[in-house]
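Submitted below is the structure of interest, expressed as structure tokens.
For this view, one protein chain was removed and the others were kept in their places.
Letters are used for the chains, namely A and B, taken in the order the chains are written, and counting of residues starts over at 1 for each.
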Amino acid sequence: MILRARDIQKRFESRWVLRGASLALEPGECVLLQGPNGSGKTTFARILATLLAPDRGGVEIEGVAPEKNRRGARRAIGFASHQPHLYPGLTPLENLSFFGRLAGVPAAEARAIGLLDRFALTPFTRTPMEHFSRGMFQRVALTRALLPEPKLLILDEPYAGLDDEGTATLNELLADAKARGAATLLIAHERERAGALVTRSAALRNGVVEGEGS
Amino acid sequence: MNESTATPARWWNATGRVLWLLALALVSASWWAAAAYAPVEAQMGPVQKIVYVHVPSAIVTLIAFGLTFAASIAFLTTKQWRWDAIAAASCELGMVFATVVLITGPLWARSAWNTWWTWEPRLTSFLILWILYAGYHVVRGSLHSASRRTVSSVLGIVLFVNLPIVWKSVEWWRGSLHPRNVTMTGEMRETLLLSMAAWFVFFAAALVSRLRLEWIREAVAERA
Partner (left out) sequence: MTLIDVAVKDLRLHARDARFLATLLLFSASLVLILSVAFGPIFREPAREAAATLWAALFFAGVLGLTRSLDLEGEAGGGDAVRLTGADPYSIFLGKTLANFTLLAVVFALVLPIASVFFDVGDLRTLPILVGVAALALLGYAAWGTLFAALARGLKARELLLSVLLFPSLVPLWIGAVKCTHALWAGGSIEPVRDWIKLMAVADVLGLALAAFLYELIQEASE
């Protein structure tokens, strides 16, 4: 089991956003998590990505709690969210090389160039990102998440800002990841874009994960 | 952080009441002693009696910030919210006593040496201390999330560790006008010791009450 979240509870001030959310992911799975706005999906995603600590309950990445091995847990995760988690002042290649080197990715630069090419960003690899469009930021952000070939992908609204080509490329890359044995958690409003990739779906409502369907 | 908070235990409230009564008794006694029992100092006159408030306040301030330091370490190692509550409450009270030091100091200086502020090292260090711990409260008040506790605890540690260096620096920077370790004897010494005990008990009583408030606050938040 790659990811196991047990009874996650989280509050902000006195408002309980998550009230015992549980989720488990096996290798090769692609789980779609839906839910109304404000249901805590983003908070849940951040907790699963070990960026945020829950008030109660715990997360296990490959059977180990992140506190025990933060480096190992984080290096197994690829995370993309509403924020691009990049430095606008750097070029895509500089961004990716930096994060790749910090994460210990072998041949980070070469791999980055390859991925950027898949997303048709080759003409822009050495341009500072300041004036990039939303869609371009999104594509570089996804590249950042996929760079270390993680075992667990947590993608919060990954299709936002992507055109048809970008969507197709993302789905190709997700299929590759699945074939590699990675597990993917997709948080999205609509199912259509992900389509055939999804093996299971669930919803986050009232602070808990409900309904497992496929 | 899985602890039940419930409301403050009865024994806690009872302890608080006892401490306040004791504090009331001791503080009254110390004031009487300062006024009537301790003799008037030859050189500085009746104003010297401010020392019976000034010195105990200084000592309680340092104890309070020391407690903040210890409680901060305890929180970071155990992650139990109680320790953070103790650290913050102790820091609040420390500020009150530090303010007393900074008010009584200049008052004394004015009548003894005819100047409000002398850059005397100990008083200057206390001023810096005051600003530092005011910063603690400003930071704590600006954060409303779970990070508040961790950030406050780190600050509680970092600030306290700085104190000896700040002390030494200010001492080197300025010679001392402060009466250096004046030895007190007889009635003066007894009055001073009584005052120290009185204000320390006062501090303890206030701390217990303040923590009771934190206890209730946390219970309310947990239940929502």
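Convention: a residue touches a chain if its C-beta (ideal position, glycine included) is under 8 Å from a C-beta of that chain, and two chains touch if they have at least 3 such contacts.
From a predicted model like this one, the values you see are computed outputs, not experimental measurements.
Of the options B:32, B:113 or B:173, the residue whose C-beta touches the omitted chain is B:173. Of the listed residues B:40, B:161 or B:216, the one in contact with the hidden chain in the full complex is B:161. Think of the hidden chain as still there; on chain A it touches residues 12, 49, 51-53, 70-75, 77, 79, 81, 83-90, 94, 98-99, 101-104, 128, 137, 144. Not every partner is drawn; the one left out touches chain B at residues 76, 128-129, 131-132, 134-135, 138-139, 142-143, 145-147, 150-151, 154-155, 157-159, 161-162, 165-166, 168-170, 172-173.
Here is the rule we go by: only the chains that are shown with their structure count from here on.
Spacing of chain A relative to chain B, judged by their CA centroids, is 49 angstrom. Within the complex formed with chain B, the chain A residues making contact are 11-16, 53, 55-56. Of all the residues in chain B, the ones that touch chain A in their complex are 1-2, 144-146, 220-221, 224.
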